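Working notes for the structure below.
A protein chain is absent from this complex, but the other protein chains hold their places.
For chain A:
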Amino acid sequence: MNEKKAAILGEIPRLRRYARSLLRDRDSADDLVQDCLERALVRLDNWQTGESPRRWLFTIMHHLFIDQMRKVNRRGEAQMLPLEAGEAQAAPAEQVESIASREIVDALQAISPDRRAALVMVAIEGFSYAEAANILGVPAGTLMSRIARGREELRGLLDDSARRRSIRVVEK
């Protein structure tokens, strides 16, 4: 196995984590990773030695994600993934999500894809603003406002669901 492939293999866990935060559904997320890997292998020559494989791969995957989101939007589909309750329940549950985890994962899916990507890139994947802006292909200012709006939106959704819960308790 050559060095480049070894480096790519080493990034798969992170790519999967990023994909999962973008798409939630495990199989869809792995399909996205697979598309990313396939595209990366085709373009192996474009990868400059010395360039971080992580940044390179995240960039490829992000483009795939955004392209597809745009296509889906053009097709006029309100929702890109069937996230009906039944579907989500049927997802393999080898790691049992706590209520808090499920809530925040749900909320994350509800914010716009651009903000979701920006927030996840920095808050979970630990990229710097400069790196994240580079991967997402936006100016640093845009990135910052996406992160700020994304965080606000996420918190708002969590507050809402907490409120709904307490209303239910009161109604009993």
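Just so it is clear, a contact is a pair of C-beta atoms (placed from the backbone, for glycine too) under 8 Å apart; a residue touches a chain by one contact, two chains touch by 3 or more; residues count from 1.
Methods note: contacts and distances are computed from a predicted model.
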Expected UniProt protein name for the omitted chain (select from "Carbohydrate ABC transporter permease", "Outer membrane lipid asymmetry maintenance protein MlaD", "Sarcosine oxidase subunit alpha" or "Anti-sigma factor") would be "Anti-sigma factor"
Of the candidates A:28, A:59 or A:134, the residue in contact with the absent chain is A:28
Note that chain A touches the chain not displayed via residues 1, 5, 8-9, 12-14, 16-17, 20-21, 23, 25-35, 37-39, 41-42, 64, 67-68, 71-72, 80-82, 87, 90-92, 94-95, 97, 100-101, 104-105, 108, 119-120, 122-124, 128-129, 144, 147-148, 151, 154-155, 158
